[in-house]
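Every protein chain except one is present and positioned as in the full complex.
Per-chain numbering from 1; labels A, B, C, D and E assigned in written order.
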């Protein structure tokens, strides 16, 4: 019985060490990642019990993912193993200005993408949960997974579970019209929406002078209570500044800005979501953006998609501790 | 214009270092391999000009393979790059007695498997060639690739090119009946057949008291001129003894036996094929089995599927040089 | 609620790569190990639910161990984290004949060694369990841990849980007299005893012409039902032959002999114990020695102390499958 | 028949990983590099057919270089293998401010330095070529190689091939007077000159208030049509800003400035030359400095001397794409 | 007979590669470090003969340290090997803003901490020496080591050896009151004091408007002749600016400021001490702060605690050489 439940795919991530191009690679470092898994791990590191719902192939790669999910402190009991479909992979090339880091996805026909409604027992999964989190990627993978997201959201509503949704539009997975239609049908079930202002405009034509205006537009259109986004400045590949914003009916909150030295930016948005949910579970939008920003900033310093962050790290960031060695 | 032409798929091979299980892996070593590519490389190392005909995805993984094909000294001009299909992968776990090494294939929907007859210009490809080599794996990948093999064999016959075929039955790729039917329709075009006695019996019901008898059965059934196979003894994972046999209408030749310390046994059969073809191009079945055995034995000592073997290495093995350090 | 419960310490293991001496090391590979943890992992890999009871320091090294315990599929809910005591470490040098592999322990004042009776809730821990396993190492670490072992054995007896005990005498941890006295007081609680004949003689003066005689002596002296041991032959550092023997009142069972190529022999005895317990849980001493020998043989091929072995691997060994590549 | 031909030496480069000093090294990473080879690779990556003319020792190190030249997409048919002379090596220490990166050359008595006029068939090599590129390093290696450069330039002039020359003065290879005399005799054959303003002044006493003035001086003195140079600002070891300038009779062109995060700056000037030649082959000085600057900036992000850069990378830089992850 | 003598503990340092957390680590890089050893190595690199006085366990870890001390050019004749106590270890996690690097010490019960007065022959050790250096860490380890520091300072005074003391207060090792009392009793023996202004205030309540005032307070309270400190600005984890200040009765000297790209900041203060002592041995406070700042800045670029810095590097920094590649 977990306090938080997330649903999504995880992939094995393969990246050449030390800024090599994939073409040059003689070895790949092996990590795992997936938007909702990353958020699950972030919440587990912050002290919550979290279950991740997924499907994996019954082979060594699927088991590698499941083992690392356990290692990261997330409950694995709702992972289905299946003989159908393969293990999703993605390849990551680390860049340096003026060459952006780049991803090559190899996730087609994954075991997860074959998930269909009726295969997961949502009543049991959500029993006792306070929060459910999912992202637009899961809805994008196949018609089946989109239907499972709808099924999950309805079950969560029935169980009085708070729902957050990270829009996460990925142009490689689906076109704008389909995305807008499907996502538009899912958002009315949700309480909290993570999105960039660019996606809000691109998908739904909602724009504004400020984050507040965009958030208001989204709240109005979809009935979500809270909208959360981030700001980035001075963006190079190894360095940037960032902050998090959140808006609900009553207030707009903005976190401090953090100067970030970037080891691995994958999963930073998912770590932010973990921090925000952590704050919202404590009932405070102000805490939500503070924790969201600290988690996002810290994630940039961690190898891999999973946020191996400690509460101590977060507190040190929130206190603004010196960057000298901690002895 | 290459002396030898081979046709087949190549995959990226990913293996955890130092005997780790895939589930334990934090990095994978990256090699490339493919039966007919391995043979092409072996022949190139022995001094022949060799072209490898294949299809690769137009992405960094496809380019990684093409670059390494060039690195290995094989001509890359007949590689097609396509936006359809993915890059085949396979994962290799190195074992130790009593745990055999193990492969996990992830090659479905590869760019190569989508190859269809009419896409390759066989007259131009084979112009000036003396030898064409292909394996049963290529025929097994899809109906399209099976048809392309037939197309190639017919073109090779028309161009008076000698044809060798490595049976290489893989139960994971197709069932016995389909394999027997398709392979049975291809073998009559071939001059030289590489096979194990087990496959000959399993697929075609051809058995005998000795290699000679089996070879005679195959020659009679399919009209091939020469049959080549290997023998292994005292087989552990790090150590074995091996020899090569060849039989044609006139003679049965058996190579010396070699004591082998095994670094990486992948591609040993393909290296053997390279040695055998090298000997047959020189007109001698006796040389063929001698070179085949030396190449097979040496391949076990080389990292990766590709036989990074020098003619000097082969001559040293054939002379029976001491195993002290060569200074 | 776990089917099997084990109690013991785990340490971080640091070993220089590729046969380097510790003095030469520029890096250490990091694994974890501990006799009863290793056995717990072996049983988890064979499909049992297993809980490992232990104490770890509340610091990154303690968390590293706990995370890997989770990764390995063992339940971590009974791990106590404490601010007292350090994380046990040991350093391993891999050898080659005629230089044996060597261990350097740095485990003094570990968090586990400070464990005292009354700190663990054995009734809750053992609720629903069928088997409890512990080793002489745990009894040797401190007077406190010896007392906790006694406490656990009594609780297990009360709960009708089967008890196995691995004698595992370590001369560096305690002297013969103390060991004989303490172990002699614990064995009467146990049903199954793992021991070498040498230890039986050294500690208890029990000797015999055959394993059967020694086992009979041990059964008579301590009232244990079953005694299990192993045999090794042709022992080099990279190669050996082994078998497992077990004796109870009715029978003496001996497994097949296995030829073993050795990647890492640490934890082989603990993996054997897992196989034996697996067989005994199924009710058969014959199965116990068969699984024990297969697990022990396979463990030699696995990197690290934990037996990352699959049921498929075990079945392949028991069937005597060929050592060619599994495709 | 290649569109572009370059002439020069390549060496094996050995560098300790992760900022270690050579004295600390327990391993060296192995790359290859050579000014004109680097430029050849850059042009090949941009889609040209390029042949690299060189001499290598007939041993594994020489073959290592030749294989990697093939891997990088450059034609290797004009590489001479010889039993005379060794393989040039250089050792690279990566620095960090305020410690500059440092090179230790070990290239004396290299196979290439023994090259003599008459050994290369320039008419055949240049048949069909549009461009020939060489640098002052090649002229500096020995009297023989200086004479071969002269021989090549004359042949290129006879064949109507455009000629570019990178001045690349290296004080460790020759003194100012010799360099000024030899280079001064070679430049009149050239159409395009790459040089720093410092070298122009140091060697030829040509200075000016602006790049334009220096370029004018060089055009006047040596009759070259075009002069190209670069500007660097805010130069640390891991970070700098750069731009490229070009001047001919009609115009002075300056590229955008690029903020660069530096992985490996070796070969940046050679990559710039590739970009400039690419632009000039398209007939535009403006394109030349744009491509030159993009290639130079990108090269700083690539491991090794060879510019593993894709046309897509270059276009992204020229468009000023965001530095977020490319998905 | 060494010109400089230092006294202190050294530990084996274990750090996960490439910014990994300790919890993630699958390997640790192995370095050695200890405040006074680091200073000893810095002085040896600058051309002095230096002996390091210490105690190490008679096991492979102790020998690893002693071997590397020799490797670094420091005299090892006054290292005592003992069977009592263990080898101190510390674990280092490299960070990135906003996550500071962090240390986990595991040094309790070390062989060095058991050192007692009377075990070292200070007259012989100091014979012929000009300088003795020790830090507050050594005094903090145990009552025994504090007494040995007192013993050494008295012997140095008797032998007319100049004495420098690095305050180096470590809150994890002792409390403020004890530290203030013990350090306060040791400082009157010293000629040169290295300290931060924060420590001066925290321990002794000495504060001031400027470094000069604080230094004056320390000189007055403890009779030391010279006080040295550093300044840091714009401090991130990968980047900062620093300078060194020194004050004696006659003058306050401030070095240039250096922009530093940080590979490994451990031991930067100890390297600074080496530079300062080098300058003071030459009789100049101005040289002392110049060399101190150059050594401190350079140390940030070196892997490990030991300053593998050459006199050439220092001169290049002092000259303000360009940061282009040194060829």
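Just so we're on the same page, a residue touches a chain if its C-beta (ideal position, glycine included) is under 8 Å from a C-beta of that chain, and two chains touch if they have at least 3 such contacts.
In this text the structure is predicted, and so the values were computed from the model without any measurement.
Among the displayed chains, contact with the absent chain in the complete complex occurs for B, C, D, E. Touching the missing chain, out of E:72, E:100, E:227 or E:298, is residue E:72.
Screening D:64, D:180, D:252 or D:325 for touch with the missing chain picks out D:64. Although one chain is hidden here, its contacts on subunit E can still be listed: residues 67-68, 70-73.
Counting over the whole complex, subunit C has residues 18-21, 23-24, 95-103, 105, 170-172, 235-239, 265-266 touching the chain that is not drawn. In the full complex, subunit D makes contact with the omitted chain through residues 14, 17, 21-23, 25-30, 59-61, 63-64, 67, 86-87, 89, 91, 93, 104, 106, 108-109.
We adopt the following convention: only the chains that are shown with their structure count from here on.
Note on connectivity: the fewest chain-to-chain touch steps from subunit B to subunit C number 1. Chains that touch both subunit A and subunit C: B, E. Chain centroids computed from C-alpha atoms place A closest to the centre of all protein C-alpha atoms shown.
Least-squares overlay of CA atoms from subunit A onto subunit B yields a rotation of 180° to the nearest 5.
Centre to centre, using the average C-alpha position, subunit A and subunit D are separated by 45 Å. In subunit A, 17-18, 21, 23, 67 are the positions where the chain touches two or more neighbouring chains simultaneously. In terms of which chains touch, the assembly is arranged in some other way, matching none of the line, ring, star or all-to-all patterns. The chain pairs satisfying the stated touch condition come to A-B, A-C, A-D, A-E, B-C, B-D, C-E, D-E.
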